[in-house]
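I'd like to ask some things about the structure below.
Here the complex is missing one protein chain, while the rest keep their positions.
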Amino acid sequence: MTPPLGVGLIGYAFMGAAHSQAWRTAPHFFDLPLHPQLTVLAGRDAARVTAAAGRLGWHSTETDWRRVVERDDVALVDVCTPGDTHAEIAIAALEAGKHVLCEKPLANTVAEAEAMAEAAAKAAARGVRSMVGFTYRRVPAIGLARKLVAEGRLGDIRHVRAQYLQDWIADPAAPMSWRLEKDKAGSGALGDIGAHIVDLTQHVTGQTLTGVSAMLETFVTKRPLPAETGKLSGVGGTEMGEVTVDDAALFLGRFTGGALATFEATRFALGRKNAIRIEVNGSAGSLAFDFEDMNVLEFFDGSEPAETAGFRRIIVTEPEHPYVEAWWPAGHGLGYEHGFTHQVVDLVTAIASGTDPTPSFADGLQVQRVLDAVERSAAGGSAWTEIPS
Amino acid sequence: MTPPLGVGLIGYAFMGAAHSQAWRTAPHFFDLPLHPQLTVLAGRDAARVTAAAGRLGWHSTETDWRRVVERDDVALVDVCTPGDTHAEIAIAALEAGKHVLCEKPLANTVAEAEAMAEAAAKAAARGVRSMVGFTYRRVPAIGLARKLVAEGRLGDIRHVRAQYLQDWIADPAAPMSWRLEKDKAGSGALGDIGAHIVDLTQHVTGQTLTGVSAMLETFVTKRPLPAETGKLSGVGGTEMGEVTVDDAALFLGRFTGGALATFEATRFALGRKNAIRIEVNGSAGSLAFDFEDMNVLEFFDGSEPAETAGFRRIIVTEPEHPYVEAWWPAGHGLGYEHGFTHQVVDLVTAIASGTDPTPSFADGLQVQRVLDAVERSAAGGSAWTEIPS
Amino acid sequence: MTPPLGVGLIGYAFMGAAHSQAWRTAPHFFDLPLHPQLTVLAGRDAARVTAAAGRLGWHSTETDWRRVVERDDVALVDVCTPGDTHAEIAIAALEAGKHVLCEKPLANTVAEAEAMAEAAAKAAARGVRSMVGFTYRRVPAIGLARKLVAEGRLGDIRHVRAQYLQDWIADPAAPMSWRLEKDKAGSGALGDIGAHIVDLTQHVTGQTLTGVSAMLETFVTKRPLPAETGKLSGVGGTEMGEVTVDDAALFLGRFTGGALATFEATRFALGRKNAIRIEVNGSAGSLAFDFEDMNVLEFFDGSEPAETAGFRRIIVTEPEHPYVEAWWPAGHGLGYEHGFTHQVVDLVTAIASGTDPTPSFADGLQVQRVLDAVERSAAGGSAWTEIPS
Partner (left out) sequence: MTPPLGVGLIGYAFMGAAHSQAWRTAPHFFDLPLHPQLTVLAGRDAARVTAAAGRLGWHSTETDWRRVVERDDVALVDVCTPGDTHAEIAIAALEAGKHVLCEKPLANTVAEAEAMAEAAAKAAARGVRSMVGFTYRRVPAIGLARKLVAEGRLGDIRHVRAQYLQDWIADPAAPMSWRLEKDKAGSGALGDIGAHIVDLTQHVTGQTLTGVSAMLETFVTKRPLPAETGKLSGVGGTEMGEVTVDDAALFLGRFTGGALATFEATRFALGRKNAIRIEVNGSAGSLAFDFEDMNVLEFFDGSEPAETAGFRRIIVTEPEHPYVEAWWPAGHGLGYEHGFTHQVVDLVTAIASGTDPTPSFADGLQVQRVLDAVERSAAGGSAWTEIPS
């Protein structure tokens, strides 16, 4: 029989729902060495967390996350709360000997992230594993992209261009949310979505950023507070709140291998819903990806004769592609949530095999350092700002 | 508390896995009036069905489908077997007072389908519901397409062009399978995938086909039998078997409203993996859909001034779109399997509300009559063949 | 010095303007063995033809085409009149020893086309050349498509699907035109645009059609006559005229090599402006072309491993591609009119080298036989109709 893995989930909003679906689904499609149990769901409001547990399939609830960390039937803590709470929860869990999956960005500050990475390193020495949730790494097309680069199919990387474009607050009447408050979210588009394209481009190229030159902008500085007290969503009321994070982040960068890069993260690109667009040009080939067509990777093979060379639209749904064999026949595409299932698979596999999963908290810290350099450059007239390694 | 709905599933291959995921997932995202129980899974081989039940999440197993039909804890029978068994199982289940979900095509012959539709009509009079699994109707983009046509946004329909293109047996060395045997599958590309585009175009336009002119072709008449005895998959061996179904089906047709149509179903379109392509041109607008980009519907609004008119690429992931609000934020696309979850939602909702779900067995019979007319036309020199209504 | 080639053009509407641009432009980009002279333009209305000659660059005019055929300074007659006049003009020109370029379709009936092909054969024996203007053959992407098929990159052709979609008379208020009168145009969408996709698919595959099963339809049978007397264009008046040709033609077909085909030609595909779409699926590869993106050919190479296989978007603007080297650097695309220039190049080259250009009048006759079979099949309940070879 497959041994169980008790999971405690903290948070049950968007990310909590996505993680729940992953924990429920992974064992039905993949041969997991440990069988995840949806042991406990934690949230501050008893009525709400109970309702969420029923809907999401969790067997019990807690209203204090500390109780989750203490429970003997919990072997892994999954942190899906806003960024300002990540450090405290994750460090406590690691110190209690629980494996930790922590949503991104790892933390709201470099200092927090450093403490978390340190805790993770200590825990790893005791066989306790940790992972940060850069889920998009697990989209099959991204896995294929990384593989092609690693195999040298692109040659030396010359250019990276990355955009994460959304439009959900392009309307100035869109109401306030915790994602627009610096003390809760740490930053705006930069940390929420910019962090993803930093991680993805580093993951695909196998290189890290060495420096940046950046701009940040808040287009709409005041927004209506939500009409209903205590509920940060829906339509806005008549009172206004202050937006304390960036609406958009743009930066130039350079990778360790010398490639030049442009990055843009914004929630004001009207008509773009979740456009994670990554292009990589190398001396031997090029790649292009857009999450709005997530089952496709475009690949230009520079070794083809000019007569028949062209970007080929690879439908990344073949059994040969990462994660795909477990799912459906070719052409029967996957969706957004599948990346979370793949994340569970990789994490559980690493735990069972006694290896450290990736991306690690150290990887999360490194991304945090990039975000920090972006903020410092933007504050300093876009001056080139080195990223400490 | 939500009352339970005991489900018995017959068959655990591709369709069985997709249906299982749907039964498991639907209650976690949708407020269902009945809570589906994965009561029993049936299959002829005891060891295999037990393994499948474990993997797919079913609580018990049977090796004879008749036992499923008899069980008191089963309220709904879900038929995922090859087409030659649909009639017997579905009719028995309906007569036993079980609701039935039956995979498509409804049956292998018009006669079987007629018997099934008759049984369904009798059962409906007793409050027993039935539905045929034309799942692609539940892709949000298809739902939107139907809505736009129904609202008159396309005006009078002039043209329908529909293709279902795959390539999984384009290689003559691809081995035999039950899908290539007439006595099991009824027909080849025609019934397997052609049935889908017949149903989809009728569903989207709200019209039915009145006649067809057709061609059928079997490009590769002999294929290697599977190397491993008793296993219809994987690589082929040295012995050859005879392909007794069509590899491709092409037909012209006319809809009740006067529109002209072209249909093509083939498994020999190299490079097309699951390309369900539907275009509709009306006097006021046009639509285009391709399942290889399944979260998108293209819409041309003829009322736009020429200066700014163009096919717009609607990303069908907004809360305003069918089924989408239950899932993720805009731009976070769905996958192939979500259609099955939506099918469960609609079926369970109909059962609970005492209404007949669609597509009904009568709808399935009507599609069967189209397929039959295609076969008769092809056998008769492509002569125009009316479809009995 | 390059010897001159005196050209006489009959007709100065859409096709006359396109041909004029080609005669003017070809010598500036290609090394032609003969230098075309824009000697004379013919049209029935003296004032109009004079104005047209000024605008289009012709050195003299005639109001009777017979005068053009007689002139000593004319070595080539270019026929750009409606189809009902092609046979008379072309045969007279050939008999007078003039090379002939004749717009497509070659004629309005098989009988006329046969007479023209016979006249062309006789003339060829005397060194007089003739060509029918299936200009789209000269789009570089089509040239590349034909080359890939000829080189075996597609293997055995299994499927051809061809559509020519326009929408310029989708509006029932669009006025009458000679193109909607059977006695002038011969047929409607069938001959005007269907002829192109018949020729193109035969050209690309190197095969001919052996039979068809067809439908024709006239959606709008009466249209307003043009408001201004004698002018077949612009807005319609209050009097109505009868449309005597097809609005749409659909047919199934089979090629000599066994491939199945679907064809659709319509002027009622709202939103499609000049969508010539051709797909070919073979046992080793596939191709896709759409004139609405005319500088691109999509190619699927079945010999690629599944991991990296995909339709590649070849931008057909490399010096290695047909005709391209004479024009601009890679990526600087060509337009609609360039095909006419390439036609002039090939025709003049053939004349100078004493060889017969293609497509010949015999090729034009063969296309006419396909169109005729389509009409007969449509008139006979879509029954399969063989095409005489």
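Note that the chains take the letters A, B and C in the order they are written out, and that residue 1 is the start of every chain.
One rule holds for everything that comes next: contacts are C-beta pairs under 8 Å (C-beta built on N, C-alpha and C of every residue); 3 or more make two chains touch, one makes a residue touch a chain.
Just so it is clear, the structure is predicted and the values come from calculations on it, not from any experiment.
Using the document's definition of touch, tell me which of B:55, B:182, B:277 or B:312 contacts the absent chain.
Touches the omitted chain: B:312.
For review purposes, identify every residue of subunit A that touches the missing chain, sorted by number.
158-159, 161, 163, 165, 167, 170-172, 213-215, 217, 219, 248, 250-252, 254, 258, 260, 262, 264, 266, 268-272, 279, 281-286, 300, 302, 309-311, 381-384
Name, in rising order, the residues on subunit C that touch the hidden chain in the full complex.
Answer for subunit C: residues 14, 18, 20-21, 24-25, 28, 55-57, 166, 168, 272-275, 291-295, 315, 317, 328-338 touch the chain left out.
Over the whole complex, note the residues of subunit B touching the chain we left out.
On the side of subunit B, residues 144, 148, 298-299, 301, 305-315, 318-321 touch the unshown chain.
The definition used in the following text is that only the chains that are shown with their structure count from here on.
Kindly indicate the chain pair that has more C-beta pairs in contact than all others.
So the chains sharing the most C-beta contacts are B-C.
Is the contact between subunit A and subunit C built from the same residue numbers on each copy (over half shared) or from different ones (under half shared)?
Counting shared over all numbers used gives more than one half: same.
Calculate how many whole Å lie between the centre of subunit B and the centre of subunit C, each centre taken as the average of the chain's C-alpha atoms.
Their C-alpha centroids are separated by 42 Å.
So, what's the distance in Å between the C-alpha centres of subunit B and subunit A?
For subunit A versus subunit B, the centre distance works out to 35 Å.
Please work out the Cα centroid separation of subunit A and subunit C, and write it as a whole number of Å.
54
Name the residues of subunit B that each touch 2 or more other chains.
272
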